[in-house]
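For reference, the structure is listed below as structure tokens.
One protein chain is absent from this view; the other protein chains keep their places.
A and B label the chains in the order they appear, each numbered from 1.
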Amino acid sequence: MSLKSFSRGGVHPAEHKLSSGNAIQVLPPPEVVVIPVSQHLGAPSKVMVNRGDEVIVGQLIAQSEGFVSTNIHSSVSGKVLKVDNFSDSSGYRRMAVQIQVEGDQWIDTIDRSDDLVKNTVLTSEDIRKKILDAGIVGLGGATFPTHVKLMVPKGKKAEYLIVNGVECEPYLTSDHALMMEKSDELLAGIHLMMKGLGVEKAILGIENNKPDAIQKMQKMTEGTSVRVQGLKVKYPQGGEKQLVQALLKREVPSGGLPIDVGVVVFNVGTVYAAYDAVMKNRPLIDRIVTVTGKSLSNPSNFQVRIGTPVSYLVEKAGGLPEDTAKVINGGPMMGKALSSLDVPVVKGSSGILLIREQEARRKEVQPCIRCTRCVGVCPMGLEPYLLMTLAEKGMYERLEQEKVMDCIECGSCSYTCPSARPLLDYIRLGKAEVGKIMRTRKAV
Amino acid sequence: MSQIILFTIGTLVTIGAAAAIILYFVAQKFKVFEDPRIDEVEEALPAANCGGCGFPGCRNFAETLVKSDTWDGLFCPVGGNETMAKAAAILGKEAIEQAPRVAVIRCHGTPEFRPRFNEYDGTPTCVIIHNLYTGEGGCPHGCLGEGDCVVVCDFDAIHMDPVTDLPVVVDDKCTACGACVEACPRDIIELRKKNKKDRKIFVSCINEEKGAVAKKNCSVACIGCSKCFKVCPYEAITMNNNLAFIDSDKCKLCRKCVVECPTNAIHEILFPPRKTDKTEPVEAETKIGD
Partner (left out) sequence: MQKFIVSPSPHTYTGESVPRLMYGVIISLLPALGVSVFYFGIGMVIVTTVSILSCILFEYLIQKFVMKTRPTHMDGSAILTGLLLAFCLPANIPFWMVMIGGLAAVGIGKMTFGGLGNNIFNPALVGRVFLFISFPVAMTSWPEPGQWMQYTDAATGATPLGLMKEGLAMKTVGEIMPEVPSFLNLFMGKMMGSSGEVSALALLIGMLYMLYRKIITWHIPVSILGSVFIFTGILWLVNPDRFADPLFHMLTGGLILGAIYMATDYVTSPMTAKGMLIYGVGIGIVTVLIRIFGAYPEGVQFAILIFNGFTPLLNKYIKPKRFGKEVAHG
């Protein structure tokens, strides 16, 4: 089989898929969970419970506010301890619901059996409604509400469903585990999403470092309208725009979305969650999280309830190793460093990565020697060295002309820079400032 | 030989004359009338081009001064009333006096009072840290200590104290241009009215968390207890979102609030020591400005 890949830039960091091949372990709920009401892109949801309320698994605790927003459900059964501000992964305090776990009682509409439900009489409208109700968001990390993506805007037509099983971030294996263990459900989910979107063709893209998953999915999809495509291992292939280009040779326009070229992209985790939501009436109350690190005794793939503290996960994976210096929520390329383990797992958490002391620090920044590596690896065809200088000097107009807003913040430039220059730090700053300027301009 | 010289001179003179005539007409055609008073006013301005007035440079400000009939909201913080009076005299207009102001750092989260829970290892720029997370200390409003304010100061009036990890304003040099206020991603810096002998009383905290949370992050945080609010005889103190604020225009520097504050969040600076006080706040005596 010929392998495909995106054409511009890209890097290949060491893969370190330590927890690859480990079965998904279902973790029991912890003693206390903290469920933030803003786990998705868009407006925070409105809290529906009060202190002292009894809640059970699957109960709605925060309701969608507006179109780009979603519902949030209790992931445990127990008593609401507090509705207050709690530190999120950046340390800033945001509204969340804290629940003391008591027993494990579920809402009875949820089908908790393992039976595979394949066919449905639901219309695409019903499917969207169910997905909205279940609070499904993109589980790849962007956490964009899924029901919004299923609504194809007027004047545009979806032609392909692309399912993202790339998992190009080093270390992370949750999608891999999912594809291996829940392949039937995943396939049913893909057909479901195709129905929801009204498309005839679907492509599942998987990187070549998961040959078992490619093989398995290929075997299962033979003779169906779902095609499995192997991809060369290259970061950031999991980026929507890169994946669409790799699979279909279509380039999403600058500032546009995949739907502009007739494509909708979902992560495998999202598709699986959508299957659960529609066929099993099961809202998004848990997700698969990779807990990994070179010194960690048991790198694992856990199925954990939303709101579980990170410290609980680390404990279950063998405890925090002595030499841990950095804890990352996500993968090493795009993940966010945590300042404390006392933060909850949210819908967008794909992994917890513990980095050892010797690999945790940045190198000393040297002057730019114009080696052109950053330009060469940029998957968006930008010039990171220039963007960094412009952002540093506050030249935001120039920055906008140089297409800073196209940057997908994949970090390939900073990763590859021999002078250890903080390219992405400044580009991110520039994006924030240019974004502000653009918003005020729109408002005027 | 002489013929060549004469020819050369002749050609050059002709070219020169032709060019002069063309230039003259071009200059006439594209002449832009500029009010000569703009130059005069610009001369009177401090030429710092700091942007403190809200205009890109001194010349733009001078143009606006010449054009505007009333000078509402037009003020050069660097030159102050003196400069504005001079400009007013040139134009025969009336300057609106403003009390001189000075930048004040409203955070006292030194490592001693605000423990550092983690270590930042990235680009040492406040705004990047602010966009990333709360910072090394837990306080989401506290000074990040990387000196974005120092970088933007055109007057060398602000510098970082390596011990406290906080910026220090040099009152004599500060022109209240507001560049640091703009640069600080956490809005810690405030322009306050300049008092006699550079005396100041202010709440050195902008944290709006609830008292218990604030206290956990920083022992000298304002906890919103309202004690100062109650004791103030001049209604200079307002309470908002668990935070006390002293209006520098109303404050009469009576120092009653300083003693009341249970967390020493209110600072008095450059005052003579109190004689009768027993519960002398340690922090209040620390001279923060030079």
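Convention: a contact is a pair of C-beta atoms (placed from the backbone, for glycine too) under 8 Å apart; a residue touches a chain by one contact, two chains touch by 3 or more.
From a predicted model like this one, the values you see are computed outputs, not experimental measurements.
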Notebook entry, point to check: So which of A:256, A:319 or A:394 would be touching the chain we can't see?
Noted result: A:256
Checklist line | Of A:337, A:352 or A:388, the residue in touch with the unshown chain | finding: A:337
Margin query: Out of B:83, B:123, B:217 or B:264, which residue would touch the omitted chain in the full complex?
Written below: B:123
Margin query: I need the residue numbers on chain A that touch the omitted chain, in ascending order.
Written below: 8, 11, 13-14, 170, 241, 245, 251-256, 260, 320, 324-328, 330, 332-340, 353, 355, 359-363, 366-373, 375-376, 378-383, 385-386, 403, 406, 409, 411, 414-420, 422, 424-425, 428
Notebook entry, point to check: Since one chain has been left out of the picture, which residues of chain B touch it in the full complex?
Noted result: 116-123, 128, 132-133, 136
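As a working rule, only the chains that are shown with their structure count from here on.
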Next item on the list: Could you put a whole-Å number on the gap between the CA centroids of chain A and chain B?
Entry: 42
Check: Which chain A residues qualify as touching chain B in the complex?
Finding: 85, 87, 90-93, 336-337, 339-340, 360-362, 422, 425-426, 428-429, 432
Notebook entry, point to check: Contact residues on chain B for chain A in the complex?
Noted result: 117-118, 121-123, 125, 127-128, 131-135, 138, 140, 209, 213
